[in-house]
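Of the protein chains in this complex, all but one are displayed in their positions.
The letters A, B and C name the chains in turn, as written, and every chain counts its residues from 1.
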Amino acid sequence: MSKMSFKQRIKSIVEYNDNTLSHYFAYFIQFLIIVSVITFSFETLPNISESTKFLLHIIEVVCVIVFTIEYLARIYVADHKLKFVFSFFGIIDLLAILPFYLSFGVDLRSLRLMRLFRLFRLLKLVRYNKAMRHFTEAMLLAKEQIILFMGVTLILIYFSAVGIYYFENEAQPDHFSSVFDSLWWSIVTLTTVGYGDVYPITVGGKVFTFFILLIGLGIVAIPTGIISSSLTKTIEDKSHEKR
Amino acid sequence: MSKMSFKQRIKSIVEYNDNTLSHYFAYFIQFLIIVSVITFSFETLPNISESTKFLLHIIEVVCVIVFTIEYLARIYVADHKLKFVFSFFGIIDLLAILPFYLSFGVDLRSLRLMRLFRLFRLLKLVRYNKAMRHFTEAMLLAKEQIILFMGVTLILIYFSAVGIYYFENEAQPDHFSSVFDSLWWSIVTLTTVGYGDVYPITVGGKVFTFFILLIGLGIVAIPTGIISSSLTKTIEDKSHEKR
Amino acid sequence: MSKMSFKQRIKSIVEYNDNTLSHYFAYFIQFLIIVSVITFSFETLPNISESTKFLLHIIEVVCVIVFTIEYLARIYVADHKLKFVFSFFGIIDLLAILPFYLSFGVDLRSLRLMRLFRLFRLLKLVRYNKAMRHFTEAMLLAKEQIILFMGVTLILIYFSAVGIYYFENEAQPDHFSSVFDSLWWSIVTLTTVGYGDVYPITVGGKVFTFFILLIGLGIVAIPTGIISSSLTKTIEDKSHEKR
Partner (left out) sequence: MSKMSFKQRIKSIVEYNDNTLSHYFAYFIQFLIIVSVITFSFETLPNISESTKFLLHIIEVVCVIVFTIEYLARIYVADHKLKFVFSFFGIIDLLAILPFYLSFGVDLRSLRLMRLFRLFRLLKLVRYNKAMRHFTEAMLLAKEQIILFMGVTLILIYFSAVGIYYFENEAQPDHFSSVFDSLWWSIVTLTTVGYGDVYPITVGGKVFTFFILLIGLGIVAIPTGIISSSLTKTIEDKSHEKR
């Protein structure tokens, strides 16, 4: 162990291995990601005192410093530095700290949107969390089918929107002023959310909704079914391999 | 290649084959279908300027011309011309262009409904899109079962409507004025959309809804489950054959 | 065929066999059931003219006469007459005609509820419809499991109701006046209907709803999942046997 070069030792900590130190490092980074996200939430509270604001800013600065050190260490230990910088996790790591440094050079208005980018830190969890990796894998596996039925779903949503537009446009010109407005009704209805801000009031519109719901729900639920079954299968295959 | 007759060359382009030209042709037609549908949506916007209206009309005319040429070419290359004209895709192709030509001879009122028929163009996608064909196949396969449980679902919806009518009719004569009005409540509740425009207010009606929801949701969700599992199976079978 | 006794010929028609006449008879009865149910729906319309009322009454009388003849014929051809009368279908057949005859002896108020019993005719469809019989079989097969998880669901609904009662009772004494009122919120929320007539407004109530929805939805959906999978299996087994 003592014979390891400095670079090798850093590498054994930063990259996810089976030694204790790298485990602690991983947990520490995950903890900071959660802290950073919670801090972000508290900053949006409308009535926070100046002292709380200051405290939240301190936590944020600490997080960014640690994430920056982590990012630089990862570049340092990478065999192909450029390859890492432009890899998925390399970009995520950069996006997690960039908003903070950019905020010095810009005015207050766009700063607000900048902070939103800090949410990319949540994606950093994917690297450490084995569960997340499972999920990402399963999604990539069933990608083709999901896109396929997403297409069918989108056509159905569009078709419903046009239908309801023709039935309700005259009776409710405010809520169904164009096909684009009707699309809002379509998605809220076919996902069965049903806020109740827009709904058909004409007999024709109600009958149309009746049939769209009867036929449509089955189709909209298909991508969900595919993801579920693909995931269950992936996990089953994994548990079989272990035996 | 040069020895091919003009008819054969047209046929190799128009009909979906493995050569590059037919691929480009298919993508071009699909692109025009999407453009045509988007144009249709923009036309429904309430406040569009005259110049935009003119532009949308130009796009529409171009689309119709291309679709007409495509339709005529398909008839030209078909071995059995009449068979093609009365086939599923033959009728769809005609319906996609017919509204435009008919709109010259009719007054403005019915023209509005005419435009709705332009949506049939979306069905033209079925021919080119492999994904769509998969879906259509799976639906035809499970057709019998779906109709079966659609029947059960319809009876349940009707039964719920009659029940709630008896409980709520006196308390809310406006919302539950007849069994037909109650059917609207039935479909909105059993699909769990729940807009909130109609809901029971009497104790009897609420207790009835309680039991209907407990029993009914399982039954309404069955067709969805059947479609999902039938689709997953179809795709699995296909991927096994490929191996 | 001509050697058959009168009773045997009636039996071959009334009971569901493979000969043409019994098929026609079955379709005719099913048609009358649908007609009778539609008539029933129209009678509930608030503004129907006297002539329409008279017409609907005539249709109703014709239906009842046919159903009565059918009922008597079934008793006549049954080997064990008493056994038929007290069988499931015997009782359904009686309930389908009884309300009509009882309506002569009673006052107008209870007559309204009487008419509701006419809906039992829908259950008569179960005999003729093969699809329905499939469904009934599958339900009986998974009966034990469904009851099991219905129990879990009921406990969860009750638990949610008590929880929300404690959080919201003070803030909204009208909507959450007792655990019984809260049960209405429970069922509407956990089935994801969400009418919007009652919802938590306190922070505690919202946080409680957050966790109940996260945990609860999975549990409420289980009976649905069981029915779906049991049905898919039943149908699969049947199609395997046919091969």
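Keep in mind that, in the parts below, a residue touches a chain if its C-beta (ideal position, glycine included) is under 8 Å from a C-beta of that chain, and two chains touch if they have at least 3 such contacts.
Note that the coordinates shown come from a computational prediction; the quantities given were computed from them, not determined experimentally.
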*Return the single residue from A:Met4, A:Leu45, A:Leu140 or A:Ala171 that touches the missing chain.*
A:Leu45
*Sort through A:Leu94, A:Leu141, A:Val193 or A:Ile215 and give me the one touching the missing partner chain.*
A:Val193
*Could you tell which one of C:Tyr27, C:Phe86, C:Tyr101 or C:Phe210 touches the chain left off the display?*
C:Phe210
*asked:* Suppose we count only contacts with the excluded chain; which residues of chain B make the list?
replied: 192, 194-196
*Touching the missing chain, which residues of chain C?*
145, 147-149, 151-152, 155, 158-159, 162, 165-166, 169, 173, 177-180, 189, 192-196, 199, 206, 209-210, 213-214, 217-219, 221-222, 224-226, 229
_Hidden partner interface residues of chain A, rising order_ = 37, 40-41, 44-46, 112-113, 116, 119, 122, 125, 129, 131-132, 134-135, 146, 150, 153-154, 183-184, 187-188, 191-197, 223-225, 227-229, 231-232, 235
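We take it that only the chains that are shown with their structure count from here on.
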*Which angle of rotation, from 0 to 180°, maps the CA atoms of chain A onto the equivalent atoms of chain B, to the nearest 5?*
90
_chain A and chain B: spacing of chain centres that average the CA atoms, whole Å_ = 31
_Taking the mean of the CA coordinates per chain, how far is chain A from chain C in Å?_
44
*Which chain C residues touch at least two other chains?*
192, 194-196
